[in-house]
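These notes concern the structure reproduced below.
Of the protein chains in this complex, all but one are displayed in their positions.
On to chain A.
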Amino acid sequence: MLLKFSLAGLSFEVASIALLLNGGNGLAVLGGYLLLHMASSALFALAIALVAPQRYQRPRAGLLGYLFCFNFFIPVGGALCMLSALLVAMFWPKDQTEDYFDTAQAPAFVTVRRREGSGFSGNRVRAQLGNVATPLDKRLNALVAIQSTPTRASGASLRNLLADPADDVRLLAYGILDSKEKKITQRIVDIRHHLKTVSDPETLAVLHQQVAELYQELIYQNLVQGDLLQYACTQMREHARAALAIDEGQPGLWFMLVRLELMSGNAPGAAEALRQAHEHGFSRVRLLPYLAELSFLEHDYDQVRKLFIEMQYDPSVSSQPQLHRYWRHGRRTIANRSDSLPRARS
C-alpha cells in the first residue's frame, strides 16, 4: 500500500510539474496543476501516515490534514521535510519519562499518620460524630466508642465537637478531654509534691524523670495547646535537665530531649541532645530519623538524603516508604504509582 500510494503520488506530482512547465500559462493549466498537486499531496499524506510512528497516529484526521497541508503548500520541499522528520522521529523519539523540573512542596515530617480516627472503629464512628444530622443517641454512642482511644488520634475530633450545637455532645467531648488531661496533671501534681520531700539524689532523678515523662505524655496526646503547650514544654525540659544534672548517663532522657527540641524547632538544643544520646549509648540506628529531621531543620538536604540512604527501609512504618522514595531518589512520590526507578545503593 505504501508503495502504491508513494508511486501514485510521485506520478501525480511529476505530471503536475510537467503540466506547469510545458502547458503554457492559461487559467486551465493552473487549475490542472492544482488538481494534480492536490491528488499528489493526498497520496503522499496517506503514504507517510502509514509509516508514521504509532504515537503520532492519533488523531487520524489531524495527522492526515497536517501532512496534506505540508505537501500541498510546500511542493517537493514539503515531502522532503516530512521524510526527514520521519527519520528523526524514528531514531530520536521524544523523551516521555517526565519533566525534569517541577515545583514540589517541602515534605513535612509526619512520622505517624495523623488522620483522625486511626486507632478506633473506622469510618462509621467518625461519620456519626461529624454529622449533626445523625440522631443524638447515635452520636453519643460514637463518642463513647472513642472514649478509650488515645487522644493523640481522637483529640482533633473531640476538639471540633466542643463547638457542636448539641449540648450533650459538647459536654461529653469536653469531659473526655478533661478527664484524660486531669489524670496526667494529677500525677504531675502528686509527684511534684513528693519531689519537695525528697533529698536523695537517686530518687530525685527518678522523680524528675517521671514528671518530664508525664509532660511529654500531655504533649504527645495533644492535650495541651497554646500557652499551656509552651508551659508543658518548658516544664518537661526543666525536669529532664534536672534529672540529667544528677545522672547524665541516661540515653533515654537525652532522647526525650531530642524529640522535645525538634518539636520546638530548637536545632542547637536538638543537636546537643542527639550528641549526648549517642555518646551515652543510644543506638545510632534509632537516632537516624531524628538526625535526618535535624538536618532538615538546618536546611542541609544532602545530609538528609545520606541519612535516609543509611536508614533501614521499614515498610511497616506507614509513612516511611514514601519518605524513603522521596529522599533516596529525589523525586516526587505518587501513592498509586509503583516506584520504577532502580534502588540506590543501600
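Throughout what follows, a residue touches a chain if its C-beta (ideal position, glycine included) is under 8 Å from a C-beta of that chain, and two chains touch if they have at least 3 such contacts; residues count from 1.
What we mean here is this: contacts and distances are computed from a predicted model.
Comparing "Glycosyltransferase protein", "Molybdate transport system substrate-binding protein", "PaaI family thioesterase" or "Ubiquinone biosynthesis protein UbiV" against the UniProt entry of the hidden chain yields the protein name "Glycosyltransferase protein". Of the options A:L67, A:M82, A:V125 or A:L204, the residue whose C-beta touches the omitted chain is A:V125.
Here one chain is not drawn; of A:G32, A:G130 or A:G175, the residue touching it is A:G175.
Only one of A:V14, A:L50 or A:V144 touches the chain withheld from this view, namely A:V144.
Considering the whole complex, the residue from A:D102, A:D167 or A:D302 that touches the absent chain is A:D167. The chain not displayed touches chain A at residues 120-121, 124-125, 128, 138, 140-147, 159, 162-163, 167-168, 170-172, 174-179, 182, 185-186, 189, 192, 226-228, 231, 235.
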